[in-house]
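For reference, the structure I am asking about is given below.
Of the protein chains in this complex, all but one are displayed in their positions.
Which chain is which? They are A and B, in the order written, and residues in each are numbered from 1.
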Amino acid sequence: MSTELDAIPGIIPTRRDDAMGALEKMVSQGLGWARKYSLFQYPFVTACCGMEYMTLAAARYDLDRFGAALPRFSPRQADLLMVVGTVNCKQAPILRRVWESISEPKWVMAFGVCASSGGFYDNYATVQGIDRIIPVDVYVPGCPPRPEQVLDGIMMLQAKIQGQHHQFTEGRPLPVLGQAPRPR
Amino acid sequence: MSKAVIDALVERFKDPVHGDGVSGAATGPGGDDVAVVTRERLLEVCQFLRDDPGMQFNLAPYITAVDYLGREPRFEVVYNLLSTTRNWRIRLRVQVAEGDAVLPSVCGIWRGANWFERYCFDMYGLTFTGHPDHRRLYMYDEFVGHPLRKDYPLRGRQPLVTELEVPAEQFRGPGPAERSE
Partner (left out) sequence: MSTEVKEVVKQVAAPRSSELDAPLSSKRMLVNLGPSHPAMHGTARAVVELEGENIASCKLDIGFLHRGFEKSCENVTWTQVFPYTDRLNYVSSIMNNVGFALAVEKLCKLEVPERAQYLRTITSEIHRICDHLTLVGALGLELGAMTVFLYAIEGRDLLWDRLTELCGARLTSNYARIGGVSRDIPEGWSEKTVATLDRVVLIRDEIDALLTRNRIFVDRTRGVGTVSRADALDLGFTGPCLRASGEPYDIRKAAPYLVYDRLDFDIPVGSNGDTFDRYLVRIEEMKQSDRMVRQCLRDMAPGELVVRDFRYVLPPKPEVYGTIEGVMAHFKLIMEGIQVPAGEAYGYTEAANGELGFYLVSDGSGRPYKIGLRAPGWPMLAALPVILQGALLSDLVPVFDSINMIGGEVEQ
């Protein structure tokens, strides 16, 4: 699955096969497979996109098929932060704090055009895209995006996760709350 | 129907010594019935409208303010009132000047006016004496200024978290071309 998606232009290949040994590669692919099919989302729901998020979690456009059904409302237990809806300047510190609280490994999805770029609320109150505050892995534009679009985004994220380098232990000290995460 | 209310108000609150407490524009251009009230008689008028058995305006659905920049008096607070028993609606307008933007609060008459007046304070900077909880409603305490005033820039963001710098020209939403960040 990851090979055919990598052929699409625009997806940045992140595999570092040439730098890894064979056992490391197997472990990384196995862990990547496990992590991508068991995403625990933290739905940071603010606005209208929340309605499409509800539809996504419900029976018709089932998110459970992708292993990402269970929302975890504590950031320490989640690994996918879905920022659903507009984030304004008052909410920004809270978003930053929630993102910092999520334990590694973590990924961020910007759900909707307000989270991706501020939408058409270019005014005194709105943050023009959450990537000004936290790093984002997948952008799903749309106002609101159709559930199929979000599922496409989840599949792209799964391809990205598969291609990243995963290890059982990093052998380095754990990050302190407030520091930027280690780059992959 | 409501025209009768305006006429009754004008009749009752006429004051030859201090000037008219209520002057009527009986049917506004939108087809609504409006009375312009002075700030000093506002509480009296509202109390009369709520308590008088012939009036019974028991609900205050909407209170807001308008900034007429360039006109003196600058601000105007608009009270829309409804009587569910008689099915009448009227509108009261109170004009306040910029340097003296203080009004009595009607929270004692309709408890639902609480957040509307906080909104007027937050967005326009009007003060309401006698308000039980006089603080900002939408904007955070570190925010300086009152956003809905006409001289506040549309894009005057005051971020609480340091944001990444992005070249401005590519991403511009609806509104005037100059960008103030």
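One rule holds for everything that comes next: contacts are C-beta pairs under 8 Å (C-beta built on N, C-alpha and C of every residue); 3 or more make two chains touch, one makes a residue touch a chain.
Predicted model only: the values in this text are computed from it and were never measured.
One chain is not displayed; in the complete assembly it touches the shown chains A, B.
When you scan A:Val27, A:Ala47 or A:Met155 for touch with the missing chain, the hit is A:Ala47.
Of the listed residues A:Ser28, A:Thr86 or A:Gln164, the one in contact with the hidden chain in the full complex is A:Thr86. Among B:Arg41, B:Arg74 or B:Arg91, the one in contact with the hidden chain is B:Arg91. The omitted chain makes contact with subunit B at the following residues, 28-32, 58-62, 64, 66-67, 78, 80, 84, 87, 89, 91, 110-115, 123, 136-140, 147-148, 154, 173-176. Listed for subunit A, the residues touching the missing chain in the whole complex are 44-48, 50-52, 54-55, 58-60, 71, 73, 85-86, 88, 90-91, 94-95, 98, 120-126, 143-144, 146.
Throughout what follows, only the chains that are shown with their structure count from here on.
Chain centres here are Cα averages; for subunit A and subunit B they lie 44 Å apart. Interface of subunit A with subunit B (complex): residues 89-90, 92-93, 96, 117-129, 131-133. Those residues of subunit B lying in contact with subunit A across their complex are 138-140, 147, 152-161, 163-164, 166, 171-175.
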